[in-house]
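Pasting in a structure now, in structure tokens, and then I'll have a few things to ask.
Excluded from the complex is one protein chain; the other protein chains are retained at their positions.
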Amino acid sequence: MIVVMKPGATREQIEAVSRRLVELGFKTHPIYGQEKTVIGAIGDKKALSSEAIINLPGVEKIVPIMKPYKLVSRELKETPTIVRIGGVPVGGRALVIMAGPCAVESEEQLLTTAMAVKAAGAHILRGGAYKPRTSPYAFQGLEEEGLKMLARVREEVGMPIVTEVLDTRDVALVAEYADALQIGARNMQNFRLLKEAGTTGKPILLKRGLAASIEEWLMAAEYILDSGNPHVILCERGIRTFETATRFTLDLAAVAVVKENSHLPVVVDPSHGTGSWRLVPPMARAAVAAGADGLIIEVHPDPARALCDGPQSLHPETFDRLMGEIEPVALAVGRNLASSGIINNKNC
Amino acid sequence: MIVVMKPGATREQIEAVSRRLVELGFKTHPIYGQEKTVIGAIGDKKALSSEAIINLPGVEKIVPIMKPYKLVSRELKETPTIVRIGGVPVGGRALVIMAGPCAVESEEQLLTTAMAVKAAGAHILRGGAYKPRTSPYAFQGLEEEGLKMLARVREEVGMPIVTEVLDTRDVALVAEYADALQIGARNMQNFRLLKEAGTTGKPILLKRGLAASIEEWLMAAEYILDSGNPHVILCERGIRTFETATRFTLDLAAVAVVKENSHLPVVVDPSHGTGSWRLVPPMARAAVAAGADGLIIEVHPDPARALCDGPQSLHPETFDRLMGEIEPVALAVGRNLASSGIINNKNC
Amino acid sequence: MIVVMKPGATREQIEAVSRRLVELGFKTHPIYGQEKTVIGAIGDKKALSSEAIINLPGVEKIVPIMKPYKLVSRELKETPTIVRIGGVPVGGRALVIMAGPCAVESEEQLLTTAMAVKAAGAHILRGGAYKPRTSPYAFQGLEEEGLKMLARVREEVGMPIVTEVLDTRDVALVAEYADALQIGARNMQNFRLLKEAGTTGKPILLKRGLAASIEEWLMAAEYILDSGNPHVILCERGIRTFETATRFTLDLAAVAVVKENSHLPVVVDPSHGTGSWRLVPPMARAAVAAGADGLIIEVHPDPARALCDGPQSLHPETFDRLMGEIEPVALAVGRNLASSGIINNKNC
Partner (left out) sequence: MIVVMKPGATREQIEAVSRRLVELGFKTHPIYGQEKTVIGAIGDKKALSSEAIINLPGVEKIVPIMKPYKLVSRELKETPTIVRIGGVPVGGRALVIMAGPCAVESEEQLLTTAMAVKAAGAHILRGGAYKPRTSPYAFQGLEEEGLKMLARVREEVGMPIVTEVLDTRDVALVAEYADALQIGARNMQNFRLLKEAGTTGKPILLKRGLAASIEEWLMAAEYILDSGNPHVILCERGIRTFETATRFTLDLAAVAVVKENSHLPVVVDPSHGTGSWRLVPPMARAAVAAGADGLIIEVHPDPARALCDGPQSLHPETFDRLMGEIEPVALAVGRNLASSGIINNKNC
């Protein structure tokens, strides 16, 4: 930590800050410049209230030097983490494609979609049984009934399932059915939910909050790892900006920034990230080229009648075409698309 | 709802869209322009999947006409709602000042602060027993022990208390102790928590999410009202923007926009909204001048040693000075600061 | 400047960075922490390419310690600068109100508006002869003809005029007519225009760019001061955020941040800052309460027929009412509204 003193800070002020730092367990190294003094403070990061030093007289600003996360950091663990959902490894050379409807609407809708996306090469089935909706008047999901449909379709089609959990009270129930739990963007800083989901030991797909910095996102993952669960997959899904031509702004540079700073795998959601099915194919290709470990894509057998997120859902045949486009891009960047069948064998 | 067709949309496409709208329960009114056709669709807002019409061939965009919220709307209820916390009315002519530490750290810290802010004229005591923290290594609050301290200090000092609830599982417990429940910015779209908090019937202080549009914020309040609880106070606390000189950008125009569109009271949090105690006084004055119904301000007896949010906490004497500055601004805009004593009498 | 080395940076890397810093004229002070080494570098700020040190092996980040601006800084000059437009002092105890139409449309429109706003108490007349418009098909201003109208109305009504200049080639011409030159938000980083306007010696009203940080805004002012012209008034006019209920998000905390860091006066434009005439009065009051030195407000005799920015223009009678609301707020924060007559006498 570096404490920058104001120009004109007095010797007494500088000494008072140094004393407080020493009290907090830091070793101090003042550097006297012509206009400003800065104090280097070396020591325990757990000195949690150290930011409050900003309130001491004469202090201009505090500059943290250490990253606030440890367990998720590449500095701690250099080799990439591979997280297995069912038997599907996420984070290795092979890209993983998760696909399915925004919401589970009926067993038929889910089964149709699952068979279509599996036939097209997807590895994992997504589908929401609990839906966070901006409006209380919108469809809120089939809840446990939806979870049961997911489980039955998993048996029938042979794909692991990932589904969202919204409430600490539902975590145990959802974990009974799902192969991986999704924490949605709006719950990225629902710290209780992070901890509770962490304790299940299940893989967690952690979406980036729509106004979360990459550092805050990694700190949310840190909560899960700190709860004893190392199986976290990060998911970039677009951030909120001034641009209104797209629903969100998909921040693909975040994929590379995460890779540089963390050992966790990162996938991309071009459906929520753009809000428009026409933009899903180019952004899916771009995500792969940027180094994502996988994609999560909304597919619906009849998007114009979807109960949720119809505008951003792909028709199964558009999804199939997209899978054909993704493979050469994957190969171009030294990755590949594992056949869904092979993975399935391991899995079932 | 207005459906805008692409230029060059065929008659068949226009008719297909009209048929689908009729199926969904709308009456349609096509208008044929020179370059584009638009279809006015009048009818039931509950036709939830209507946005999925965007996927039909030839459709360019959908323009909603009706506001998505009802219960919170000024169109439904013209007179301003007054919400009582303890006996303190929020939303009337008299401004309400809520003050206290970010986190309850000890009974002594809380009592000292409470007495100081009450002496300075504050009406309601704030203080967190459950703290949502970006880092798992930061102080997470005293939990039930903190709630008990809040309750004891309420007795001793005679101020109603507002405190945050983070988890659906804690709602009943927090509601036992608190006069009002706070839903924090990071939980604004934790819809389960909104509903659960709503069912307590307690007043809810609903903070704006840091990337929430005003419409989404009102929709979150709609969840609470829809759960049968009309006692909602909105709280503007800054949105996330590119500017880094302040922790957030306090959006005071939101106060006026809310007043125009909703009957609910709205207060402002200049502490989180700026992140710096030096900016709290000017923004507190500005919030009152903009028409806020009250303020919520962090005060700590020793900000440089606070376990949470020290940089934005006021010393009690700075708070006292600020109260002296707020009153003339309140009078200048036709409001006043009720004496904390009088309100207290009603209250206890 | 502090250079933070990566964890695991080698002794050779640290030494190479130190050598390069010494080459660039810095004195270096390494601090060896447990995990990271940081190098304090004291010396000449003009070592412009110092940021390129980030490219040396082993460097994690560079933290600047000195502020990048000098001439506009409160550290250089503690007393507030007062800038005179015509004879009207901006930056003193008395608030200054600038009002008038977005665009000069005709002499009659301008004269009517000028007389109305002066009668209501405004001190300076604003009006654009050159208009930057998003669309090439929108009204672009009356250009020199508009400048002449401004000059004639100034004579007739006795108010100094402020008007925008868009192009380095027009600076001399506009400076012939205007009492103050406005640099618009979209030109805030048109550095050639800043320098050219600076050389006229005229007061410059420098609007904040819609995506400009406060630091960049002060750096733009630094360009003008560096050209030898100290007469700069800053104008906060809203920044671009995700919120769409208002045209921009008026950042009133910026007023206080500027006051803390610079000696220059700062005014607020609630018309552009909100985009809606109904939001102008509350935000005008809030701006004054936040400590602004003045306001610039769009007024049009018939907003529904304005050629530019009608939705955000006030009717003269709404403006008159607003002036009545502003005065008590000004007094509440220890300021006042100088009578436009008295100022005028000094002026003419």
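Per-chain residue numbering starts at 1, and chain names A, B and C are given in the order in which the chains are listed.
The definition used in the following text is that contacts are C-beta pairs under 8 Å (C-beta built on N, C-alpha and C of every residue); 3 or more make two chains touch, one makes a residue touch a chain.
Nothing here was measured: the structure is a model prediction, and the numbers come from that model.
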| item | value |
| --- | --- |
| Among C:Leu166, C:Met283 or C:Ile297, residue touching the chain not depicted | C:Leu166 |
| Candidate in contact with the missing chain, chosen from C:Val22, C:Ala138 or C:Ala172 | C:Ala138 |
| Selected residue (touches chain absent from view) among C:Ile65, C:Ala178 or C:Leu210 | C:Leu210 |
| Residue ranges of chain C at the interface with the undisplayed chain | 20, 45-46, 48-49, 51-56, 68, 132-139, 166-169, 186-187, 189-193, 209-211, 216, 219, 222-223, 226, 240, 277, 303-307, 310-311, 313 |
| Residues of chain B in contact with the chain not shown | 2, 4, 7-8, 29, 31, 33-36, 38, 40, 42, 63, 65-66, 75, 240-242, 244 |
| Absent-chain interface as seen on chain A, which is shown | 211, 213-215, 239, 241-246, 249-257, 260, 273-274, 278-279, 282-283, 285-291, 325, 328-329, 331-333 |
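The rule is simple: only the chains that are shown with their structure count from here on.
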| item | value |
| --- | --- |
| Chain whose Cα centroid lies at the greatest distance from that of chain C | A |
| Distance between chain centroids, defined by C-alpha means - chain A, chain C (Å) | 39 |
| Length of the line joining the C-alpha centres of chain A and chain B, rounded to whole Å | 27 |
| Of all residues in chain B, the ones touching two or more other chains | 211 |
